[in-house]
Every structure is written in C-alpha cells, then in structure tokens.
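First comes the structure, then the notes that go with it.
Only one protein chain is missing from this complex, and each of the others stays in its spot.
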Amino acid sequence: MSPARDFEWQDRYEAVIGLEVHTHLATESKLFSPAPVRYGDAPNHAVHPIDLALPGVLPMLNDRVIDLAIRFGLAVRGEVNPRSIFARKNYFYPDLPKGYQISQFEDPVIIGGSVQIALEGSEPRTIHLTRAHLEEDAGKSIHDPALAGSDASLVDLNRAGVPLLEIVSEPEMHSSEEAGAYLRALRSILRYIGVSHGDMEKGQFRCDANVSLRRIGTQQLGTRTECKNVNSFANVEAAIDAECVRQAEVLDDGGDVVQATMAFDPATGRTRVLRLKENSDDYRYFPDPDLVPLVIAAERIEAVRRKMPELPDEKHARFQADFALSAHDAGILTGSRELGDFFEAVVVACEAMGTDAATRAKAVSNWVLRDLLRILKERDLELEDAPIEPQALASLICLVDAGRLTVKSAQQIFPDLVCEGGDPVQMMTAQGLEAVSDSGVIEDAVARVIEANPDAVASFREGDQKSINFLMGQVMKRTQGKANPGQVRELLIQKLS
Amino acid sequence: MSDIREALGSLAAARAALDAGSLSAADLVEAALTRAQDHAALQAVVGVRPRHARDEARASDERRAKGERRSLVDGIPMLLKDNMVVAGEATTCGSRILEGFVSPYSAGVVERLQSAGAIVLGRTNMDEFAMGSSTESSCFGAARNPWDPSRTCGGSSGGSAAAVAAGIVPAALGSDTGGSIRQPAGFCGVTGFKPTYGRVSRWGLVAYASSLDQIGPFTRSAADAAALLSVIAGHDPRDSTSLPVPVPDYAAALTGDVSGLTIGMPRECFVEEGVEPGVLESVREGVRELEAAGAKVVEVSLPHSRYAIATYYLIATAEASSNLARFDGVRYGHRAEGATDIDDLYRRSRSEGFGAEVKRRILLGTYVLSAGYYDAYYKRAQQARTLLRRDFDEAFAKCDVLVTPTSPELAFPLGEKNDDPVRMYLSDIYTVTANLVGVPGLSVPCSPAAGMPVGLQLLGRSLEESTLLRVADAFQRRTDHHEKRPPEPV
Partner (left out) sequence: MSRISRQEVDQIAQLARLSLSDDEAAAMERDLERILEYVAALETLDTEGVEPTAHALQLATPVRPDEACEPMDPELALSNAPEAAGTAFVVPKVIDEEGR
C-alpha cells in the first residue's frame, strides 16, 4: 500500500459502503432449541439434540425473539412484517450441523427503518436499513494444531443455534468513519432497548462490510467485495480503508474489481481474497417445512410498543429540554443507557432530598461528566461494575448544597465513594471533614488572618477586590478547608469594611 | 389356531387374553419374539430389544396383578418402523449411513406408547429413508409379502405391514409420506391408517419430506386402529406442525352405522387404464357393501389429481435433499475412511452411505431447488398443491368420505420395477394426494384378486379420523377380508 495513493484515492473515487451486522439476541435459550445460550464453555457443553441435528429432531421457535425483533423494528422505525417466513439456506460446513441454516429470505421479520449518525463537524445523516431478519448462528470450527493435530479441525456446537438478528443497511455510507459511526449508533440502540448485549469480544456483534468504489461524478455502482466477520469497530474502519485502497489500485491500473469475499488481517492491515463469488454459492433457499410462517398480530406490536424503553435520540432531546443541558453534555450522558439512567437517578434523588431545583441538574451533570467519568477511566472501571449508588452521589451533592461539606472535601471523598461505595455522611464524619460552621471558630480564624496579613488588608481597603480571595484562602487553610466559604466571606467583608 | 397365535393376531384379541388372564404380557413378548424368528425369511423385522421388552412385560404384568391398566394397549408388544428413534437403541432408516447410530432420545410416539404401557419389541424393515414403494431399497435386503414371498410387501413401511399381516405382533407403526402406510397395508391385507397431517407428533421421526410425513398404525382392524391412534395422537409442543387440538374418543365413533353418510367416488380414480385387472372390481364391490349398509354413493371429481405424482415428487425430493444433508459423517453414522479434506469426507461418506434411490431423489431435489429452476419446479408444485386442495374442498362439499383403490395394482414380484423409477412412483398414484392436502387416509382389505389382497382406500376431511374409522369399521363388520391370514411358513 503506497501512502501517496492512500492519500489521494478519495480525490477520484467515492466509496459506497453497506454493512451487514449479525447481533446475538439477549435470550436465555437458543432460537429453535432449549439449550442455554452461554459463552466460554468447553466444547459441546451447551447443546441439545436439536443443536446436534440428530435424526428426528425438530425446531421450535423461542417466543422471546419475537418481542426482541419487534422492539428493534420499532426502535429503528421499520415495518414489522405481519407474516415472515423461515427459510432454509442449504450448504455444507462442519459447524452447520443440519446442512442448512434456518434464516429468513424473501420475507424478513423487519422491513426498512433507519439509524441516525452524527460525525464531529458535519451534519447528522440518516442511514436507511434494507431489512433485519432472524437466523441461527453456526457452531465453531477450531483450528488448533495443539488440540486437533495439523491435519484436523475440531467442531464445537455450543454456539450453533444462538439467535441472531441480521441487520442489513442500504449502501449509503461513504467513508470508514461513517461506517464506524453507524455501527456505534446501531450497537447503542441494540443495547439501549435490551435486544442484544452487543459484546464484540464475545462475538455478539459482528460485521460484514460490502465495499465498492465509483468514480466521482458517476452514479454507476462499482463491483463490490464483502469483508467478512470483522470484529471490532477499529478493524471495520481499517478493513474498509484498506479495501478502498486496494480497489483504487486495481481501478487505477485499468483492472476490474472482481466480486469476492475478503478477509481483513489486522496484523498487516490489508485485505486478501478469501474466496471468489461463484455460481457454486447456490443456497437453494426454500421455506422450512418444519416451521409455519411467523405471524405477528398488531396487538403484539402495540404491547411491545407500550413497554418500549426510551431511545437514545429521544433521551438526548429530553435531557436538553428538561435539564437545560447543552447538546454536547446531553450527548455524553445519553451515550450509554447506564450513564443516562444513573444521571437521572441522581437528579431524582437530589430532588427528594430537597436540593435547589435551579442548580440541581447542572450540579449533577458536573459531578457525572467531570468527576465520575474521570475516576472510572482512571480506575478502568465500567459504571455497571462500580459500587456507587445514585443515592450516594445525591447525598454528597446535598451536603455541599447545605454547606456541611466543602466542594474540596467532597472531591476528596468521591473516588472512594465511586470505587468502594458507602454513605457520604458516614465517610465525612469518619474522616472529620464536616465543614466548620461554628461562628466562634471562624471568627477567631478571621481575626488571626487579618492580623497576620496587613498588606492584603490594605490593598482590599484600597479597592482591590481580588485580595479578598487570598484572605479567604488563608482562612480556609487555617480551618483545614472545613469552614463554610460563604460564611467566611461574609465575616471577612464585615470585619474589613 | 393356537391361543397365542390368535392373541398376536389383533389388539382386541391380545387385550382379551390379558384381561382374561389366560396370557401374560411376558407370554405375548416371548411368542412375538419366537414368531419374529420363525418369519425371519420375510425380513420384516430388522432388530429386536428382548431384554427391555421382557422387563417392560414384567412391569406390565405386575401392574395388572395390582389391578392397574394404563391403557387399552398396556402389555401388548408392537414394532416400529426403523425411522422412529428409541433412546438407547439403534435407528437405521434402512440405510448404511446410519450404521452404528444409537439415539440418545426417544420419539414422541415412543414416549406415548411407553407411557400407555405398550411394549416396543423392535424395528421393522423399510425402504431406505422411506424412499420407495416396495421395501427393496433397504440395506437389510428386501422384505417379503407373507401372502407370497416372491412378491413385495409394498413400501416404504413394508416391514410393519408384513409383520402385522404375518401375526408377529398385533400392531405396528409406520410412516406415510406418499402412501407408505396405506399401499403396503393394501398389499399385505391389513388395515393401515395415515392420520391428518399434524395429528401425530413427528418429533423423533427421521424426516423424509417434512411437510408430508405422518406416522400411523398398522392393525388387523379399524377398531384396533382406533385404539392405537387414541394412544399416539395428540399435540406435541416440540413439533411446530403438531395440531393443538383435542383428540376425540375414536372408539366411541365405531357405531357400525353409516346411514346418512355420503361416499364420493372420484371419477378420475376409476378409469381402467393403468389399473391391474380385478382391482377396480374389488373396490366397486366394497362400495356396494357400504351402500348396502346405508351410505349414499355419489360421483365426484378431482381434476388436478393427474398432476399429483409430479407434484409429490417435486416437493418430496426438494425437502428430502435438504433433510438428508445432516447425514455427513461428522457427528454420527457412517464416515468414510481416509478422507483427505472435509469435502472429500462429505462426498465419500454420503456416496458410500446412501443407496441409489436415495441419491436419485437427493439429486432431483437439489436440482429443483437450484437457482433458475425453483420457480419452474418447486414453486409450481406448491401451486399445484393449492389447486389440489381446492379439488378436495369441492369434493368434500358433496360427500363425507372419498373412496378409491389404495393402489392401481396388486403386490408385484420382487425386482420387477427396480430399473424404472417412474413406474415405481406411479404405484402411489391414489395415495399421494392425501399427503399433499394433509387429509387422513385409510386402507382396508376388500375382496382379494388373483389370490392377493386388495386395498380399498378411504379419504376423509382434515381431522375427521373418526368418520373414516366409523366407515372402515362398518365395512369390516359386514366383511371378513381383514380377518384372513396368510399361510404360516413351512
């Protein structure tokens, strides 16, 4: 890959990118078998005779996937197909025990829909979805010479039959950044609505990228290639960039891009041809005669709609309107469902404790965006795994609000509160951090500071307002930061005027 | 006729002997095992489970001693076609590809039989993967007709038909995809019943063509069929195509009264051309018997029935080509030695494991589903199925039951049709329609022709098994064809 060409292909070509995402649905059991959906078991420890395709077994649909599919359809504002059909996709592969995959072909469960993406510095865009359909995952072929010898592979069917939603986008993205933004937005939606855990490391969210180039100024789509099973956001973006460069080189040399399935090698940063698309890919789809059509009544869709959780973009708008947050702050707070829920829970708890309504949301968002996220990042902790309760942060904010705790002391307590949990009142007492509001102690400190700092006193009296801050700092120092700053300020001004 | 031979001759006789205490379940099992051996030349039975059968018989006898009886079939030995799995037992479907396979689970019908106290004695011979009409394509060799061992017993459930005809057991189960219960029942002179599609669970039935397959009983009489069907019928939550409807009391339907019923004779099924002499005359005589019993007879038409065989072979082979993909030598069954790569393993295991007829149907099914042919063949066949269903709806608006010959021929000599697949396929000309439209069908023996049994087929509306059983039972109350027994082996 020559850097010069890498730099310039975009001057001549426009990338056209469509993505196919396979996401595991959040169920207890498999799509057509009651075997548990589990990750990390030893081979064939989570299987049922159905997953082994033993002679005589039959598929029976998992009821929950219907609701999850509907929920996704509503979230992306697609059409829930009232009658979708399970079809067999026939091919031989050792991790495909039946010799066919049960999928949906002509009549998918969700038709259309869209996802909003926003890239920094450009207008938000709508990426349209072609469809989303239900299908079963395959098992795994393990190529480990240590286990199987160099001329054999192992077959583990634990994953065989795990429910998947395959979400197919229209070819509407034009850069790897847009593709990455789409994938993040899609994963966020899936996690928000509880349809998928979307854990990429567990293979719960996998992406195939269809990429083609066309000369700028033309409408004719070029021949596309498909990069299979790229397993992280960064790799998807890198794979698309690498494939665009490769295709540009082929086209620049006067060649034709050949329709093929590509593999991306993260080690080299390059794509290579895995297999040419030939007519041998004859999957002989036909309606699965072991199953009847998936009929979804309008009432069921309505029932799911009534229980729909709020979507990221809805929450984003509401946070701006209800809490007077900036688009930016609201964007971060709604970036994950856990963070947005935590924020709201703290606000609600503050309200119950009677914090001042005007400053409440601002204070909470400051604590969350500034302190909480920093601490989580420093400690490499996920919010879900952090012991802090929303109630505890609310009570900390109330202590500050009531003058019982200075901001400084509160910040001193906060990391422990996040990482170990606990009650701020107890922590404050135990660490002797309660703000001093005993006027005798403060008056004494003020008198000593005035006495010890004649220069600062003089310049204040000459009209230098800043020197009051210096004097205040001195008083705080004397009281180990525990004096109520408002009270100190008031006293100082009173004594000096 | 000895008592024990009498008792193994029908469910009613076996039950009577058990109830009277003249025979125990253990006696029945021993006698059935002995008879299976005596009739070994028929190659009807391909495997028995004597130890388990004896244990189950003892348990049944103990229950009976305490005055308990689980059902009308408690303590009675039965045989299953070798395509229904039994936990801990071999299932081969008559194919080398399942050599060595032992099922870790039991079929829905097996669970029902066992919880009713029936004794699963063993497995019967069949055409490989139920693909055939003569039980000649089995890896165990051809089963033979007890009435004339030089002839076929029909198929694909030929072993079950022959075993009941020969009185090895009072009843057996078969499966019927295009006539595989009814045609061998007709050839062997027993009662064979294919219930409505979805009436009996397919869980644990090794699939041939999923949208057509249905399990049903082989018995001496319609009354026996009613007793056995009430044990095996009913909803199974593991089978998406199992009907979630209650099972009526079939025995209560056997009133002997057919007055007020209308019997339709499809004109297309009574054309002499292509039908062996004597067959139509026997069936017409049977119809006259029903008329004499008070039924009204009308002529009806099934104009699309001439497309039925073509429609059936396209649909059945398409489904089969996919259903049989799982036999790949990876997880169970035959695996070829010395394969160099995975594709080589697949090709060699499957080519060694499957017989010629199975390969032929897999290839045909693969062809009709492949790109470019789907619409011309598979989709067109599904449309023809719709037209055929409309024919039946119209016919059943005019009558309650249809009557036809079961087969256009008598049991033919072994080997006669092996070189001609299309001729073999035409053997199912009267039976495939019931599978395509899902309705129940039953074959009862009518008067023999040329010394061989002839089957009279009754077809009913969906879920109206009771009506079919009532008509068949009324017929059998007036005739004794079903009571005739083939000669004992010398």
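Letters A and B name the chains as they come in the text, with residue numbers starting at 1 for each one.
Everything that follows uses one rule, which is that a residue touches a chain if its C-beta (ideal position, glycine included) is under 8 Å from a C-beta of that chain, and two chains touch if they have at least 3 such contacts.
This is a predicted model, so every value here is computed, not measured.
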{"item": "Chains shown that the absent chain touches, full complex", "value": "A, B"}
{"item": "Contacting the left-out chain in the complete assembly, out of A:14, A:282 or A:401", "value": "A:282"}
{"item": "Full-complex contact with the absent chain, from B:385, B:417 or B:470", "value": "B:385"}
{"item": "Touch with the omitted chain, as defined above, among A:19, A:37 or A:428", "value": "A:37"}
{"item": "Given A:118, A:142, A:250 or A:496, the one touching the chain that is not displayed", "value": "A:142"}
{"item": "Options B:155, B:234 or B:333, residue touching the unrepresented chain", "value": "B:333"}
{"item": "Absent-chain interface as seen on subunit A, which is shown", "value": "27-29, 34-37, 42-49, 52, 60-66, 91-94, 141-143, 147-148, 150-157, 228-229, 261, 263, 274-275, 280, 282, 284, 287, 289, 292-295"}
{"item": "Residues of subunit B (touch criterion as defined above) contacting the omitted chain", "value": "100-102, 104, 197-198, 211, 237, 240-244, 304, 306-307, 309-311, 313-314, 321, 325, 328-335, 339-348, 350-351, 354, 356, 359-360, 362-364, 366-367, 370, 376-377, 379-387, 389, 421-422, 425, 436-439, 462"}
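What we mean here is this: only the chains that are shown with their structure count from here on.
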{"item": "Distance between the centres, which are taken as Cα means, of subunit B and subunit A, whole angstrom", "value": "57"}
{"item": "Partner subunit A, residues of subunit B touching it in the complex", "value": "83-85, 91, 93, 98, 101, 103-105, 107, 202-207, 209-211, 237-241, 318-319, 321-322, 324-326, 328, 330-332, 342-343, 346, 366, 369-371, 374, 378"}
{"item": "Partner subunit B, residues of subunit A touching it in the complex", "value": "49, 52-61, 88, 90, 92, 94, 97-100, 153, 155, 279, 282, 284-286, 289-292"}
